[in-house]
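Our next item is subunit A:
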Amino acid sequence: MYPHISHQDDQPILDVRNISARYNGRFALEDVTFHLHVGERIAVVGPNGAGKSTLFKVVAGVMQPSNGDVNVYGSTPRGHVCIAYIPQRSQVDWTFPVSVADVVMMGRIAQLGLLGWPKKRDWDLVHETLKIVDLDNLSKRQISQLSGGQQQRMFIARALAQEAELMLMDEPLSGLDSPSQEGILTLLDELKRQNVTVMVATHDLEQAAEYFDRIMLLNHRLIAFGLPDDVLQTDKLVQAYGGRLRSVDGDKVLTVDDCCDEGDDHGHTH
Partner candidate 1 sequence: MIAAMKGMTMATLINFFLEPLQYPFMLRGLTAAVLVGIVCAVVGTYVVLRGMAFFGDALAHTILPGVALGYLVSGGGTDSLFWWALGTAVIAAFGIGAISKNSQIKEDTAIGVIFAGMFALGIALISTVRSYAVDLSHFLFGDVLGVSTGSLWLILIFGGLVLLTIAAFYKEFLTLSFDPILAVTLRLPVGLLNNLLLTLIAVTIAVSLQTVGVALMVAMLVTPAATASLLTHRLPVMMGLAALFASLSGVIGLYLSYYLSIASGAAIVLTATAFFTIVFLIKRLRN
Partner candidate 2 sequence: MARYRASGCQRAIKKYKFDYKSHAQIERGFLHWDTISAMFRKLFPFLLLLISACTPPVTDSLEAASTSTEKPIVLASTTFLADIAQNVAGERLQVESLLPFGADAHSYQPIPQDVAKVADSALLIVNGAEYEHFLEPVLENAGGERTVVEASAGLNVRKDAGTEHGVDPHLWLDPNNVILYVKNIHDGFVTLDPEGEQVYTSNTESYSIQLQELDTWIREQVDSIPAEHRLLVTNHDSLGYFAERYGFTVIGTVVEGTSSNAAPSAQQMAALIDQIKASGAPAVFLDAAESPNLANQIASDAGVKVITNLYFGSLTDGPPAGTYIDMMKHNVTQIVEALK
């Protein structure tokens, strides 16, 4: 039940070929192909409903693609327990009666085994990860008592406790104030030091350019994937964002209107 497939080190950590995926009957992803190397920090950028969450779920082995292959260290995701999916904060039940430490300990289940109980070693590891994310003094708090940034850091601690080598973060920076965002981005440095490969879904193009090795432009199809300077070109951005781009002050600043999904009825115009 708790697989620990060996990692083939000559393979890229993540190799995605021609995957398509359906969600609610529509194509969320169409023919996406890319690969990642160990330790890379990737920003996944695209409008709402572009398929970012779906991509993460397929990579994590939570969802099956209708076509194509996903390989993590040479084998399918379902053989690995080293992939962490960090959910959007809005999808979590914060009233659940668990503490920060409880949530982080959940990440250790694969290592604990079926009828195993956490040992001292596991609790020590949990506290270490909480120290890394700077939540050590809040370990006994119930999770609804955390701020947005603290909630995000807790999930990162959980992924660390999971001993994850590939972390997929679904919009961790949205809704956080600048200092909190800084805190998360600093953590990403720590993760890089530990050779963790990270994919982060974000809307902030500036942050993407500044903090990430490569940027993936996604709108159901892979529009572009590469270094920030190559990817953040007007024509490519227009392809990704469609009519939601607005240029301010000539070509110097671009803002993205990411309020709504394509095809939604809404009361205002863009």
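How were these candidates chosen? In short, all candidates are chains of the complex that A comes from, given by their letters.
FYI, a residue touches a chain if its C-beta (ideal position, glycine included) is under 8 Å from a C-beta of that chain, and two chains touch if they have at least 3 such contacts; residues count from 1.
On a predicted model such as this, the values are computed, not experimentally measured, just so you know.
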item	value
Touching candidate - 1 or 2 - for subunit A as found in this complex	1
Residues on subunit A engaged by candidate 1 in the complex (per definition of touch)	1-3, 57, 60-62, 78, 81, 83-85, 87, 92-93, 96-99, 102-103, 105-107, 109-110, 112, 114-115, 117-118, 142, 158, 162
